[in-house]
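The complex appears here minus one protein chain, its other protein chains still in place.
The block that comes next holds chain A.
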């Protein structure tokens, strides 16, 4: 049970860096504390023998958090960006909710009558995951993909204040779009 040691260490570090999210006073530090927390969770997933999921977790979370830090600083910090701020809103209420959920989940872990393991772990968990996603769960993944893509397109359409008439003129006949940032293709 040598892997129990890193499992506990990763778990503790994930909790500590998760708690740091609410203790630190800079949005940049907060975001990277959250990233550290996710990376420790990825470590736990790797310890479970799920190589692909663990590494993909690292990949996704780094990309996500770097993009998030841009938006978080844009929305939540003062323009200079380096002045202290706090992550708290509704301090007591959120502490009560978070603490309550944590206790409920922890109690649940010990109270649930967990079933004994049926079956064996696959020899290649990546292959098993791929076959599941591209086989039995194909419909789920396709629906998910479409929903995500529709959300992205919809939010971009809602967010931009410029439409095709701004770009190509009232009769849409302009040869070159009138864009604030020209781009590199030379349209």
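Methods note: contacts are C-beta pairs under 8 Å (C-beta built on N, C-alpha and C of every residue); 3 or more make two chains touch, one makes a residue touch a chain; residues count from 1.
FYI, contacts and distances are computed from a predicted model.
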Given the options "NADH-quinone oxidoreductase subunit H", "Peptidase M14 domain-containing protein", "ABC transporter domain-containing protein" or "Heme exporter protein B", which would UniProt use as the protein name of the unshown chain? "NADH-quinone oxidoreductase subunit H"
Absent-chain contact - pick from A:28, A:48 or A:128: A:28
Selected residue (touches chain absent from view) among A:66, A:134, A:154 or A:174: A:66
Determine and list the chain A residues touching the chain excluded from the picture. 26, 28-29, 32, 35, 51-52, 55-56, 58-59, 62-63, 65-67, 69-70, 81-82, 124, 126, 181-185
